[in-house]
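All protein chains but one are shown in place.
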Amino acid sequence: MTQTAAPDVVEPKARPSIRRAVRILSEDKVALASVVFVVVVVLSAVFAPWIAPYSPSDISLTDRLLPPVWSDGGGWSHVLGTDALGRDVLSRIVFGARNSLLIGVSVVVIAGAFGTVVGLIAGYRGGRADAILMRLADAQLAFPGLLLVILIISVLGPSIPIIIVVIAVYGWMIFARLVRGNVLQLREDLYIRAAVMAGCGPIRLMRRHLLPNLVSPIMTQAMLELARVILVEASLSYLGLGIQPPNVSWGLMVAENQAYLREGWWTVFFPGLILVFTIVALNLIASWLRVRSDPQQQQLIAARRRMNAEAKAGEK
Amino acid sequence: MQPDTESHPVREASEELLRLEGLTVHFPVRTGLMGRKQFVHAVDDVSLDVQAGETLGLVGESGSGKTTLGYSILGHYTPTAGRIIFDGNDVTGYSGKKLRELRRHMQMVFQDPYGSLNPRMRIEEIVAEPLICHGVITDRDELRNRVEQLLTMCGMPADAASRFPHAFSGGQRQRIGVARALALDPRLLVADEPTSALDVSVQAQVVNLLQDLQAELGLSYVFISHDLSVVRHISHRIAIMYLGKVVEIASTAQIFNAPLHPYTEALLSAIPVPDPKSGWHEQRVQLGGDIPSPITPPKGCRFNTRCPKAEAVCFHEVPPLEPKLDGHWVACHLVAPLGSGGESAHKAAELSRSAPQTPN
Partner (left out) sequence: MRDETKQPADDFLLSVDNLKVEFYNERGTVHAVQDVSLGVRAGETLGLVGESGSGKSVTAAALMDLVPITGRVANGTFRWHGREVTSKELGRLRGSKITMVFQDPMSALNPLVHVGAQITEVLRKHLKMSRGDARRRALELFDLVGIPEPLRRFKQYPFEFSGGMAQRVVIAMALAAEPEVLIADEPTTALDVTIQAQILDLIAHLQKELNIAIVLITHDLGVVAGVADHLAVMYAGRVVESGVASEVFEHPSHPYMRGLLASTPHPREVTDRLVPIPGNPPVVTKILPGCAFADRCSEATDRCRTERPELVAPPEDDVPSDRKVACWHAA
């Protein structure tokens, strides 16, 4: 009575796993290096008290402006030298990572979550809700973000929670736009329509059908935003409106030591360098994520990989 | 109850499950920056019915409105005019909770087996989704059992439940789609070109499956397709649509043996016959021109731009859909209505047109 087909099952794709991700990552050396770098920075931030050779506020007036280990007068006790107050540059960089990352990640999580929710609602409901929410986003985008952040913080005072909130308030729009755009496209997909026909309510639809497909673009954007926020924090700290002494951040280090550019270039150079590297690394990771989630690119890469493998096997 | 194309099956007095009365669906569309608002006349004044346990084939080319009609029956589009009567209740314009309730009794099988299943969900969840969303079954084990039952009913192995869609071929995915549609035990299935995206050797599997399920569960189908030959195998009655209007409704046998509307004739003769000796190519009714735009449909009979038999009246008056023979409704000025003595003329035509039937 019922049909029994002889199922000719196509070989299923290997389940995504960490090992597989690492293998794929290792093909793109640049992306791999970036990920390693960011991981190192994050780990040093987390384990700062155990990694840093000194406390960041250890003042030692006898060891002022010692150069890095490879220069004359430098030593292994202060690998990257010391600043004008004798504080170890390396330790300050490690602890600075803490603050920079704390602010960066907090902002991205808050702005990302809020923006995603807004984008979901706007894209899914469309109509008036969409119009209102998007006009709100447009209105905020019309203002020069950084200037307003500076203005508000200078009024409210630069404490870490305020910094996080203010930067987040000016960071959600890009997530909202991104998610909305993706949702508008996804809405037309047949399986969404099928889910609606099956009686799927909006909550479940967003949770089970839309969100999983949004993870990839959101993650990519999050990397980029993280880079941007770290830079914003650095700028604020440089202007004196961010992290306040005795706390340390990379931007603050640059600000404090710019007067010593001639006698102690390392005090400005290394914090600046780590800042640049971190931002570049995050951008490269975002770029790699974007390529990874493009199926056509993936096909090309996979094909090339296989062709090389076949060629090698043929040579043996 | 298989469609018997040699003689009409006398269906036991079955109830009417679905009736459409003057259903009209127009979509607004704006042309250009300053354009006047225009409308796509997707479905215009369509009246038809589907009896319990039968399959109504809905056939047409692009622009015919058949897909829009299918979706409108399920409440996806709100009709501009007309009524939808399901199981005796007027369900026109249902939305929100009422619509969700209604959807327990009518479901859809979609055209694209590759797009209609969420690639990131396991088969178990896909098939169980209607049950989850309506809160019909909450116990995990019961859910799993029901899913297995549905999959088996549709010819899929029970262990398919734990896999993802990409592990399956088009035909298998379509079976999964059917299993999902059956989850809530609906009475009506609207199948939107369920075989068009499948290979020929697999199409037959799905068509046979649907036939078997109908016999087993007493389902009614609205089977939408552009392919008359596939529709023939599964439909009891067929409605031919052109540019938003129904031009002919009759039993499958009547449509194939004695089509009355010129469009139906042309459509039938245009179907490629897998037999070089049939000479279908040379003998077919030549239809020139293109299908007109549904935004500005022709005045009078919409087929007048291409009809080889069009006369003056066809350009002025819209032909009503009327019974011309017993159970055979046609919208054409040139076909004499029932009881006007024109029957004899058409009976003669019927005899001359029916090709000698190949015995089964």
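Letters A and B mark the chains in the order given here, with residues in each chain numbered from 1 onward.
The criterion applied here is as follows: contacts are C-beta pairs under 8 Å (C-beta built on N, C-alpha and C of every residue); 3 or more make two chains touch, one makes a residue touch a chain.
Small disclaimer: the values here were computed from a predicted structure and weren't measured.
A.B. asks: If the hidden chain were put back, which of B:Asp49, B:Asp87 or B:Asp227 would touch it?
C.D. replies: Only one listed residue reaches the unshown chain, and that is B:Asp227.
A.B. asks: Quick one: which of B:Asp90, B:Asp199 or B:Asp326 touches the chain that's been left out?
C.D. replies: Residue touching the absent chain, from the options given: B:Asp199.
A.B. asks: In the complete assembly, which of B:Pro119, B:Pro272 or B:Gly327 touches the absent chain?
C.D. replies: From the options B:Pro119, B:Pro272 or B:Gly327, the contact with the absent chain belongs to B:Pro272.
A.B. asks: Can you list, in ascending order, the chain B residues touching the missing chain?
C.D. replies: Interface with the chain not displayed, on the chain B side: 2, 5-6, 61-62, 169-172, 199-205, 207-208, 211, 226-230, 232-233, 256, 266-268, 270-278, 280-281, 284, 287-288, 290-291, 355, 357-358, 360.
A.B. asks: Suppose we count only contacts with the excluded chain; which residues of chain A make the list?
C.D. replies: Touch with the absent chain occurs at residues 5-8, 10-11, 13, 298-300, 302-307, 310.
The definition used in the following text is that only the chains that are shown with their structure count from here on.
A.B. asks: Using the touch rule from the top, collect the residues of chain B that touch chain A in their complex.
C.D. replies: Going by the criterion above, the answer is residues 74, 76, 100, 103-104, 107-108, 110-112, 115-121, 125, 129-130, 132-134, 152-157, 160, 163-164, 166-169, 171-172, 175, 177, 180, 183-184, 205, 208-209, 212-213, 215-216.
A.B. asks: Touching residues of chain A toward chain B in the complex: what are they?
C.D. replies: Of all residues in chain A, those touching chain B are 1-5, 7-13, 189-191, 193-201, 204, 208-209, 212-213.
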